[in-house]
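Here it is, the structure in full.
What you see is the complex with one protein chain gone and the rest in place.
Then we have chain A:
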Amino acid sequence: MMLPFNLEPLSDSRYFISNLAGFHRVVARETLELLAEQGDGVLDAGIKQDLARGLFLADSSAGEEAGVAALASGYARRLTRDLAFRPTFMIVPTLRCDHTCRYCQVSRAALGAAHSDYDLDARRIPQVIDLIARLGTAPYKLEIQGGEPLVRFDLVQAIYDEAEARLGATDFEVVITTSLSLLDDTILDWARGRRVVFSTSVDGTEVVHNRNRILPGDNAYQRVKRGIRAIQRQLGPDRVAAVTTVTKDLLAHPEALIEASQELGLTELFVRPVSPYGFAQKSGTGTYSFDDYMAFYDRLLSLIIAHEAAGGQLLSEYSGKIHLQRVFQPDFNGYADLKSPSGFLLDCVLINYDGKVFGSDEARMLQRVNPELDLSCGTVDHFDPAANPVYHKILKESLNAVHPGCEQCAYQPFCGTDPCQGISEQGEPVGDKSRSAFCQYHKRMFSYLIDRYYRDPEARSVMESWCHA
């Protein structure tokens, strides 16, 4: 007897099938055809057993009843887990920035703009930490964003001190998202004994990086290189991580990324396509198709494999890793984008420089480009998501199992939703998946990774080491 499942084609007429509990198999097209036309009785015994172990088939009516109960229970487990409120608290001390990146994702303000317009009022910091203490539980995760937060290092310090006093000295961790251009010995000394890690951007080798990440009057790449090196040397290699926004300039040169990571001593890559938020689209730079992006990703993975085979250190790629973990690791939901319900508000509470609070980083970007909407969930002294009908709508509609398109997609148990991207692209959170950048990107990533995992043993062992590191 067949139990319900979804299917998506891979290459070579194989199919990826999955069910509500999150089991998956890769099967030949003829197996599915036999199953559909003649039932499971005609299947090879080994295939039949393999499918039964994953709750795709049941051998009796009692087995069917138990199988359905197990599918329902597995789905309930996923839902309950993804519903948990465990936010990262993002704080934006300033929107001002010394860079003028071409694809700026967050929207920025000029360095010389008025502090009163774009900086957090220091007197608000106790309220900020108070909100965090009320909403969160230890260990608290704080992420300081910008603009360029180190423009107001004084605020970063004040936030840390307040957190230390209110949240408990060892009960929180701070990630500072920064271009590192302003990193100096004072900041390094300060960070040394504190629970601080730096997250920065590296978009390729010097030429590629500097073409997009522009530091007027200076060399952005040399700055970030010096910063990364200094942190690695003085604080340790695990205190800095880098993300890469794949621009059109990098697209044809994945090897530039391997080169840059070698030069910078980084072993974990985190590559992402240019985000559709902020001013990236409006400025008209870096537009390319997802097919181009996947061709880039394919070459990058092959380079990683070759690099390791040639005796180099294993490089991991975080985007690939989280897609794989969603598929292979029951209970993994550590990434706000790949969750259903989405990570909106459940995984993120963002406190903006002006005291407004948002349910995600994307929501504040969306707010910047749509000033006529209210996408906030209150202010730091009056947090109230229930008061904004937009929040109600977003949360209610962020379950992919009932989204048209996702409903029948085999990646649904592992995928997620991004309601803000839906609003940004299509004016509402659900949207038409065939036109959704979120869907195009994630569907390609899932099918690419799974296809390669099951087809290419070398790639598989590299992917396994990503997941088990």
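Quick note on the criterion: a contact is a pair of C-beta atoms (placed from the backbone, for glycine too) under 8 Å apart; a residue touches a chain by one contact, two chains touch by 3 or more; residues count from 1.
Rule of thumb we're sticking to: contacts and distances are computed from a predicted model.
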| item | value |
| --- | --- |
| Protein name (UniProt record) of the chain left out of view, among "Component of SufBCD complex", "Alpha-D-ribose 1-methylphosphonate 5-phosphate C-P lyase", "Sulfate-transporting ATPase" or "His-Xaa-Ser system radical SAM maturase HxsC" | "His-Xaa-Ser system radical SAM maturase HxsC" |
| Options A:Gly63, A:Pro126 or A:Gly355, residue touching the unrepresented chain | A:Gly63 |
| For chain A, residues in touch with the removed chain | 21-23, 49, 52-55, 58-60, 62-63, 65-66, 69-71, 73-74, 76-77, 329-332, 468 |
